[in-house]
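The complex appears here minus one protein chain, its other protein chains still in place.
What follows is subunit A.
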Amino acid sequence: MKFSVLCVRGHGARLGRLSSVGHQGSKMLDTPMCMLYTRGGSAPYLGLDMLRKMENIPPVAHIALSHLSDHYEAVQAFQEGVAKFTALKDHLVFTSLHDPAVEVHSGFNEKSGIAIWGKGGKTKIDVDLFIKMQEALLPDWYQALSDGDTSKDTSRKRAGKSVQRTLTFLDQIVERHSQSERLKNSALFGVIEGGYSEKDREHSAKETSARPVSGFIIEGFHNMGPKSEQFRISDVSAIIQKTLNCLPEDKPRLMHGVWPPDQVLEAVELGIDIFDSSYPYLVTERGAALTFSHQYSMNSVSDSEIGHTGFEMDLKDKRYFDDLTPISAHCTCYTCHKKFTRAYINHLLNTSEILAGVLLMIHNFHHYFQFFKSIHSALEENKFEELKEAIQQQKTSVISKDT
């Protein structure tokens, strides 16, 4: 995997390009980018027949080991890797340890390995099992085994321990990776830990960059799951800044989490390149549709046109009961384009029909992926500030609605 920064805007937002990625070798990916969130290798609610009806699906599918821990032996027997196993053979695959949309239970990691949680409960993964799984899954790139069980309340001592454990894992993985024929086309991402301790973060960053990794994952600020939507990157921007200063420029940086648009932009500005799309999934799960505008060049869509304020529209709300218009008249997604109405989705939510999830997931993915396109073009046109301003305005209205 190769990565080059094409230009840096403002305080540190990077326009980058990933090339020679993974087994296919020929793909190029522009950053900042977001990956296709999957649950067990399928986009939530959406089979391949539906994905084919959608446009602009990210070329990288994000699969969490936690979803496949109970089934990796089947993938192993299949031999051709998880992309083909899950019918996502046209996608690149990145494997993370955890599903960012699911809270990780605290207190189960040990020196010898860490705990991941699948449908069948807890699986403890040591380096041996970890490598065995990756060799079965054949990801195009993968997150190294890491102890990210730290948050705001974690002691300095525990934060230091997470750094140490993660580095020890990394050394073992680097060695095993270099000997593995199966993993020779898979890129390894090192993981930066250290909780909220600046010293430990810097140490982790320096040590990890000294090892042969293709990129970095920064974690350990929260335990994932819906609550991490409340995580504010501004609370840790100083630590992240210091951490990134210790990392080489020419390698990509990934952060997991539930990322509302304003938070994405702040992270991009700090220099984060790769994101997941668990946010549109969780918005779907609460019966809402993303409706924030990410137009930055013209006057943004006025509130009166959308008919509400904030980043999303709560389609469970009674006011949409007989609203026979699509979620957004401007949206080109399958759901809006085919004229499924707010009233119909409201009905499907009221009757707990799966199709509500299908239609909302299509729209929310589309909206989020388009947002990333806007980030990209705003950076290219040097209009990132305008985009930030546009998003910020809508965020203010979220707050004023709540108070």
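In this text, a residue touches a chain if its C-beta (ideal position, glycine included) is under 8 Å from a C-beta of that chain, and two chains touch if they have at least 3 such contacts; residues count from 1.
Here is the rule we use: contacts and distances are computed from a predicted model.
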{"item": "Per UniProt record, name of the chain withheld from view [\"DNA primase large subunit\", \"RNA polymerase II transcription factor B subunit 3\", \"Queuine tRNA-ribosyltransferase catalytic subunit 1\" or \"RING-type E3 ubiquitin transferase\"]", "value": "\"Queuine tRNA-ribosyltransferase catalytic subunit 1\""}
{"item": "Touching residue (missing chain; options A:10, A:47, A:212 or A:248)", "value": "A:47"}
{"item": "Per the touch definition above, residue among A:11, A:184, A:199 or A:338 touching the missing chain", "value": "A:338"}
{"item": "Touch with the omitted chain, as defined above, among A:28, A:74 or A:210", "value": "A:74"}
{"item": "Residue numbers in subunit A that touch the chain omitted from display", "value": "39-50, 53, 68, 70-71, 73-74, 77-78, 85-87, 119, 321-322, 324, 334, 338-341, 343-344, 347-348, 350-351, 353-355, 357-359"}
